[in-house]
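Here the complex is missing a single protein chain, while all its other protein chains stay put.
Moving on to subunit A:
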Amino acid sequence: MASSFTRLFSSKRNVGILSLVGAGSVTAGFLLHRDHVTAGAPVRRMYPASAEFPDLRKHNNCMASHLTPAVYAKLCDRATPNGYTLDQAIQTGVDNPGHPFIKTVGMVAGDEESYEVFAELLNPVIKERHNGYDPTTMKHPTDLDASKIQSGQFDERYVLSSRVRTGRSIRGLSLPPACTRAERREVERVVVDALAGLKADLTGKYYSLTLMTEKEQQQLIDDHFLFDKPVSPLLTCAGMARDWPDARGIWHNNEKTFLVWINEEDHTRVISMEKGGNMKRVFERFCRGLKEVERLIQEKGWEFMWSESLGYILTCPSNLGTGLRAGVHVKLPLLSKDPRFSKILDNLRLQKRGTGGVDTAAVGGTFDISNLDRLGHSEVQLVQTVVDGVNYLIECEKRLERGQDIKVPPPIRQFK
C-alpha cells in the first residue's frame, strides 16, 4: 500500500523543531524546550495508591476492565511533560460507570505523550476496543487515495445522504481535556489560518462561536452545522467543555459540503458530506481537503499528530487510527424489521444509528449506517467496507421488496 504522504516526522523527539519555522507562533520558542518542561511527580501524594484507587466494582467501561490496583500504583505518580496525570486520564471513566449494554472507553488522552506515558493501561484498552489491535506489535496503514474506491455511487432511491468524518490533532499542543486557554487559542489560530488558504470548491469562511451573529447562528442551525457545548458527562467530566466557547468555531466551504469543527472533542473534526449517494465524490473531497489543510499547516511549520502504531492521534482512544466514520442515511424499512438485520450488519463490520447520530433512534426505517472499525485498517479500506456493505444492504432490501429471501453474508476477517 502506498501512502500518499511522506512521513517526515516519525520520531516524537522532533516535536517542536519544525514549529520554530512558523512565523508569529507564540509557542515556537518554548516548544523546542518541551522535553525540558518539568514533568515531576504530582505534588500531593499524602495517601498510598491503595487509598486512592477508584471503586470500580459497579463500572462497565474499558478503563475499568483493565485498571488493576497494580497498574494504578505503577502509573499514578507519572505525568506527561505537560503535567497530565493518570487520575485526569481516567476521571471520565470513574465518574461515568457506564451502561450494562454499552461499553464506553472510560478514559482519554490529554496530549500525544499520554499514549506512551500511560501505555500500560491504554494498550489493553486499545486492544479491547479495536478488536485485538496490538499497538506494541502492529502498524496502522494510512491511505487517503480516493481513486481506489470502487462502486462508490449508491442507488439514490435508498441512500439519502453520504458523509465522511474524521479528526486531526495539531502536534505540539495539548488535547481538549488538558489544553490551556492559550493552547486552545493557538489551535484555532493555526487551523483557521490554514483553512483560509483553501481554494476553488473548498473556499469558505470561519464562524467563531464567541463572535458569530444571531443571523449566522440561525443559518448554521438550519444547515445542521452548529455544534453545541457538550452536555454528555462522558465529555464534561473529562474537562473538554472548559472555558466554553473560547476558541471554538465552525468553518465551512461556500458549497456547504466540507466542514471543520474547531476545539470541540478534538482539535479539529473534518467532515465531507452531500445529499445523495455519491460516496466516492464525498471521499474524494474529504481526502483532497485533508491533504490540502495538512500542506498548509506544514508550510507554517506545524503537523498533525500521527504515529506508525496508532495512526492519527485523537482525544478518545476509540478514534485512533483513521478516526474515520463513513456513513450514509439509507432507507431500509423491510430489512430493518428482519431478525437477521443485526447479524448482517455485524458481519459486514457496520453499525446502525438513528439519523440524529450516536444514541438516537431511527425514524421511519431510515438509518445511519457506518463503519464500526477505526484502527488497523486504512481509510480506503474502511470506506470500501461501507460501500460494499451498503450496496449489500440495498440488495437485501430490494430482494425483500420482491418477496425473495436474503442471505447473511460471511463475517469479514478481523485481527483476533
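Assume contacts are C-beta pairs under 8 Å (C-beta built on N, C-alpha and C of every residue); 3 or more make two chains touch, one makes a residue touch a chain; residues count from 1.
Keep in mind that, in the parts below, contacts and distances are computed from a predicted model.
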Next item on the list: Name the absent chain as its UniProt record does, using one of the following: "Coatomer subunit gamma", "creatine kinase", "Regulator of G protein signaling 6" or "Cell cycle control protein".
Entry: "creatine kinase"
Next item on the list: Touching the absent chain in the whole complex: find that residue among A:T236, A:N347 or A:Q381.
Entry: A:T236
Item checked: Contact with the hidden chain (one of A:N61, A:Q88, A:S309 or A:T322) -> A:Q88
Check: Which listed residue (A:P54, A:P141 or A:P409) would be found touching the missing chain in the intact complex?
Finding: A:P54
Next item on the list: Kindly note down the residues of subunit A that lie in touch with the hidden chain.
Entry: 26-27, 30, 37-44, 46-48, 51-55, 58, 79, 81-85, 87-88, 91, 94-95, 178, 180-183, 185, 210, 236-237, 239, 241-244, 246
